[in-house]
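For this depiction, one protein chain was excluded, whereas all remaining protein chains were kept in their positions.
Think of it as A, B and C in the order they're written, each chain with its own count starting at 1.
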Amino acid sequence: MNPIAAKAQEKKYFSFDFQIIVLVGVLALVMIISAVLTDKFFTYPNIMNVLQQVAMIMLTGSAATLLMISGNFDLSVGMVLAFTGVMHAFMSKNGIPTNVSMILSILIGSGFGLINGYLVAFLKITPVIATLGTMYAARGLAYIIAWVDGGANVTTGLPIDFEVFGRSMVGSVPVFLIIVFIIIAFFYFVYAKTNLSKYAFAIGGNNRAAVLSGVKVSMVILLLYLFVGTLTGFAGMTLASRMGTGAPNVGADFHFDVIVAIVLGGTSIYGGEGSFLGMILGALIVGFVGNALNLLDVMFFYQIVVKGLILLGAVLLTRKIKDTIG
Amino acid sequence: MNKTAKGSYAGIDLQKLVILGILVFVALVFFSLNNRFLSQANILFILRQSSFVIMTGCAVTLLMISGNLDLSVGSTVALTGVVHAFLCQSGMATGLSFILATGVGVLVGLVNALTVVKLKITPFIATLGTMYVGRGLAYLITDGLIIRDGLPDNFTFVGREYFGPIPIPIIVLIIVILVFLVLEKKSILGKYSIAIGGNSTAATLSGINSGSVVMTLYIIAGAMAGLSGVMMASRLGVGDPNLGIGFEFDVIIAIILGGTSLAGGEGSILGMIIGGLIIGSLGNGLKLLNVFTFFQAVMKGIVLVLAVVLDQKLKSGISIRNKKRIKN
Amino acid sequence: MKKLLIVLVALTMLAAFTVPVFSGGQGETGGAKKDLVIGKIPITMEANYHQAHVKHLISYAKEQYGAEVTVIDGAFSSDVAMSAVETFIAQGVDGILLHSIDEKVIDSMVKESHRADIPIVTFYIPTASRSVPHLQINEAETSFQMGVAAAKKWNEWYPGDQIYIGVVDYLAVEIVQKHRTGPFIAGVLSVDPTAQVVSKLEGSASVNKAMEAMQDMLQAHPEVNIVYGANADHALGALAALENAGRGKAVDGKCLTEIVVGTDGTEGELLKVYDPTCSMKITQGLQPAVNAKAEMDMLMKIINGQTPRDEWLELDTYDLFISYWDTPIEEAQEFIEYQYFSDVNLKEAIASK
Partner (left out) sequence: MQDTLLKIQNISKQFPGVTALNDVSFEIKKNTVHCIVGENGAGKSTLIKILTGAETRTNGTIVYNGQDFNPRNTREAMNSGMSVLFQELNVVDQLTVEQNLSLGKEPRSFGFIRKDKASDAVFQVLQSLDPSIRLSDRVSTLSVAQKQVIEIAKAISSESDVIIMDEPTAAITEDEVNRLFTIINHIKKENVTVIYISHRLSEIFEIGDYVTVLRDGQMIGTESIEDLSYCRDEVESCAELIKMMLGKVVVEHYVPSTIDKTRKVLQLHNVSNAKLKDVSFDLYKGEILGFYGLIGSGKTETANAIYGIDKVEGEIFINGKKISIDKPESAIRAGIAMVPEERRTEGLFTKLSIKENIPLMNIKTISRNGIFSRKKERLLAKKYIEKVKIVARDEDQNVAKLSGGNQQKVVLSKCLNAESAVLLMDEPTRGIDVGAKEEIHNLIRELSQAGKSVIVFSSELPEILNLCDRIILLYEGRIKEIIENGGEIDSERIMHIVTGGGGQHNE
């Protein structure tokens, strides 16, 4: 095992709630600074706007966190996001009732989850390779479908109700946002209260011991991948509906965004430890920073740099304060 | 005991032989479909196209054997390439700028080393951070444009010229490979990276200064990425900040195909080279066969997984046999 | 065992090098073939325009010259394009049609292929050394024209209203500045010098990224009233964001909150342009058919020795200026059917909305 990881776990006992505090601090800092820099930032519509933008990351993240806690991860989510979106558009365009096609595209997501899970849990392929493989596959398929449809993306001839789900509002809150947050809440419950999450921690902590304790390791991992796939499917479908088009080129670095959010949240990519709330906060931090920089019309080259610095800074900060306390 | 030892050796090499088998197989398949695949020029092209991945891979393999990881190489390639072009443009002698730009790679490596070893940030995150920063800086240096004007003619020398019939990049590649094979087999560094990746506490208790070893490895990785970047720039004849997007994955794929485990301890440069060539010939072959571009992506994914399935099956076979042995 | 393995690898490597050394010459470009093979490198295959372009090229080459076209995706990377050229050389094609990012790199690609004695025609981005025949789309004019039209309309609708331009840009591709964003803004300014560019955000050729960029822009600069998308994805993404924000509306052709200007002229855009209730009203129609044919003809002329292989020769095509007011929908219908193989009936599609 990696010496750094070893160090990390000695200190783990404090880390949990503690990580959260730091993250809340960072988030608050980001928001205050942004609010000072531009009055456009701290407005209801803008907050709403950022929530919408990070919703998909949180959605996938809420399952991917457990996955990473179990010591696995999924690089294919970005392209699965794109593929399900394209499929949703493609199906509803070709006569499948929109709501049916919504379900189907979510199931397609689940399908990819199953494949990933099977490759990793049963064929024992390193997650990186397995999910990289499905990533390429999903990407190719997304473009092929669009090509079959006769273009680089599936835009035209979509039924009128295609955009309903993504765009209808309850009062001033988008419907999809509510649903997404309900799902996230549900997965928080899964994380906080179910045996599944216990097993995820166990497997991530010590796979061999988990097997010897009779944990159905392979099944658990398969299930987690299934969840990730399904939620990604949902995200892709929603995104397509919001954009009013099925575009294969979305989600280019979605997988990194998700991983960044999770890791900012204090989940170790070696598994065995992690935090759901951390992931949520991590996503918010990334989201608000990006938003603030856009509001200030900062050239996007700088934005990439800042993204990297935030990532390092936040992780570093937690480590530092941890060290001084633990 | 005697027997078991042989067995394990056979096992490890058997595994490399299998990848080699896959490579030969891939080659033969493409050859049978298009006899130009094994034409001299094409083989050179494949080698040249995969040369940068393999070059960087040599260093990153050692890094991964020590249980670490570097996602920043792609950005480093872009950054150093841009810096090289920038310096040459501003009138610096090509040779000097070549060295300085490679030095920038070393710097990136140093930053990674410090963040991972001194600040104790998990390699994945640390290098993901430098990945973003490096890419951003590359854009900033050029304002997102491509540096092309006012570059001296010899800017493209290393990248394009031939030594006899062999492109210089391939010569460099061979040298790099030889150097790293020696490093891997004969040097303290090679041995210690295995020790650290295999059992870090054992390494520390044997009085090995893991920190400095890992740092050295990161710096070397940075340097090789830098070298690749500078040579890529020279090959293209410009400084392009969009260079090397996804490069880090190509490197990692080659390494993992080569039988290096992300967990560390296991792994070999030889395997990485074969892995790199598999990816290279795969991409080249599919194009030669005029496979529809988006199917290429799908097939790349599938072949990748298949190759590893085969490899892992074999490994697990061996490790089971070994487990049986360990228990006596 | 280990030794054996090393030997094996060494041998394969050795073979790799010795083959070229000894089998000498450019053997693989020889080999008689019945019909011509043309290699096409589009800058990317991930955009409607380039897909259509390739489709036209393939069919045209076949019926006009009986030529096979093999395509390698340039994937927006000089490096990939470079490898593509090499692959074509290995493949022994009879000519290469090249659309890549960078003049200087294209120069070296040309060198490579000429060394293998294969003619190249460049498209949209020429060789820095201006050394081979080149097909140029003169987009700048049309972009400028769109700027003018947009500004005129806005002043006509809302006289005295300050113009704020917001661009969902494509900063990572410099040529876009030269051919699209730059001229467009110039066009607006030529009408109303007081117009301001309030924000330029990156859309990264992704509907999603473009949408999010526009969402943020609307927070920072709700005042924008001329929105320009530097390609179809950017324009549609921006529009999606506007619609999500309850904007992007028009009343029989009169935009309420802003006028959206696009690029490419894909069916997706035209559906919006001709929708009287949508605020996207102008776009420029790239003509894949025209360009594909033109570049094919140029290449064939070289192959047939009518024009020299390595002399600068520029041929210009242009984009159609398409707007809700100036272009009759029938014309637009024809345009997408012919240029983009579209099977959409604009009138019906819009009516059914």
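One rule holds for everything that comes next: a residue touches a chain if its C-beta (ideal position, glycine included) is under 8 Å from a C-beta of that chain, and two chains touch if they have at least 3 such contacts.
As the structure is a computational prediction, the values presented were derived from the model and not from experiment.
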Which displayed chains make contact with the chain that has been left out? A, B
Considering the complete complex, of A:Val211, A:Val298 or A:Leu317, the missing chain is touched by A:Val211
Hidden partner chain, touching residue among B:Asn154, B:Asn199 or B:Asn290: B:Asn199
With the missing chain put back, one of A:Phe201, A:Phe234, A:Phe254 or A:Phe276 would touch it. Which one? A:Phe201
Contact with the hidden chain only, please: which subunit A residues? 9-10, 12-13, 193-196, 198-199, 201-202, 204-206, 208-216, 272-273
Applying the definition given at the start, please give the residues of subunit B touching the unseen chain. 1-2, 4-5, 7-9, 182, 186-189, 191, 194-195, 197-199, 201-209, 265-266, 322, 324-328
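Note that only the chains that are shown with their structure count from here on.
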Quick one: do these chains touch in a line, a ring, a star, all-to-all (complete), or other? complete
Taking each chain's centre as the mean of its CA atoms, the one lying farthest from the centre of subunit A is chain C
Express in whole angstrom the distance between the two chain centres, defined as the mean CA positions of subunit A and subunit B. 28
Return the residues of subunit B touching two or more other chains; collapse runs of consecutive numbers into ranges. 139, 144, 293-294, 296
Which subunit C residues touch at least two other chains? 45, 171
Over in the complex, which subunit C residues touch subunit A? Could you list them? 45-48, 50-51, 171, 198-202, 204-209, 211-213, 215-220, 233, 236-237, 240, 243-244, 266-268, 271, 340-344, 349, 352-353
Residue ranges of subunit A touching subunit B (in the complex, touch as defined): 1-8, 119, 123-126, 128-130, 132-141, 143-144, 147, 256, 259-260, 263, 268-270, 299, 301-309, 311-312, 315-316, 319
Residues of subunit C touching subunit B in their complex? 1-2, 4-6, 8-9, 12-13, 16-17, 19-21, 23-24, 26-28, 45, 70-73, 76-79, 82-84, 86-87, 89-92, 101-105, 107-108, 111, 116, 128, 171-172, 174
